[in-house]
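Our next item is subunit A:
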Amino acid sequence: MLGDGILKGMAETARNFFGSFVSAERLTTVEYPEQRIPTAENARVFPFLVYDGADWEAGMRCVACQICEKECPPKCIYIEKSADKKPDYVGKQQFYLARFDIDVSVCMSCQICVEVCPFEAIKMDTEFELATEDRFGGLLFDRKELSRSNEYYHSIHPTEATEVDARLTEEKAKVEAKAKAAAEAAAAKTAAAASPAPPAEGGS
Partner candidate 1 sequence: MRTLSPIFYLLAALTLAGGLATVLLKQLVHCALAVTVAFAGLALLFLQLDAQFAGFAQILVYIGAVAILIVFAILLTRGSDLPKDGVFSRSWPLGLVIAAGVFAVLGWAVLASVGAVPQQNTVPAVTVHDIGDALVGRYVLPLEIVALLLTAATIGAVIVAMHEKERPR
Partner candidate 2 sequence: MIATPWATNPFFVNLDQIFVLLRNWLVGFLPAALRPAAGVLLGVIAIVCVFPGLFALTTVFERKGLGRIQNRIGPNRVGPYGLLQPVADGIKSLTKEDIVPLRANAAVHFLAPLVLVVTVFMGFAVLPVGRNMVLVDMDAGLLFFFAMGAATELCVFMAGWSSRNKYSLLGAMRAVAQMISYEVVLLLSSVAVVMITGSLSLPKIVAAQNTYTGVFPHWYIFTPWGLAGFLMYAIAATAETNRSPFDLPEGESELVAGYHTEYSGFKFALFFLGEYLAMFSISGLGTTLFLGGWSAPFSFLTWVPSWIWFFGKVMMSIFVFIWMRGTLPRLRQDQLMNFAWKFVLPFTLLNLLVTALWRFMGEGWARWVVCSVILIAAYVVMGRLEMRSEHFGRRRYRYAE
């Protein structure tokens, strides 16, 4: 009949109107910035550098391999290596960072730097309220501003962080096991080299 579509439509809007006072399904507004929707776990905005332990300089995982600088599509990463080396989490001597700048006004959050990093040193942050009045300096983050602890990484991406930690401990265990095996083999060799001497010296 003519007009029944209009009546159905009006019933639906009336349901919307009265429902918006009682149910959250009918009122989907979130009044930012007083209320915030929690971000999803795999949200990503700009990168940060992970460090283990309490000291950000000593515990930083980054070894200045410069792979992320080369792979970054808009070339927003600038790296300068250190002059000397220091041991990393498995004990191997590695370079460390003298300078690590990311220009977040250029960064396009593509996550390629994270994907190519072999050392799990750079990960994506979820912090997006970074507006500043200083257009150039305020959006150029250096290595101190980019460092975040591993605990922070656990707090924003728990699943990923636990996986990464598991992988790193596995690597460390493997390296240690190999080192122990090598040490044992070396010890056995020196023991084997030292052991035929006593029977020759026996008697008298």
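Observations on the structure shown:
The rule is simple: contacts are C-beta pairs under 8 Å (C-beta built on N, C-alpha and C of every residue); 3 or more make two chains touch, one makes a residue touch a chain; residues count from 1.
For anyone wondering why these and not others, all candidates are chains of the complex that A comes from, given by their letters.
Being a predicted model, the structure only gives us computed values, none of them experimental.
Touch, as defined above, links subunit A to just one of 1 or 2 in this complex, and that is 2. The touching residues of subunit A, counted against candidate 2 in their complex, run 1-3, 6, 9-10, 12-14, 16-17, 20-21, 26-29, 31.
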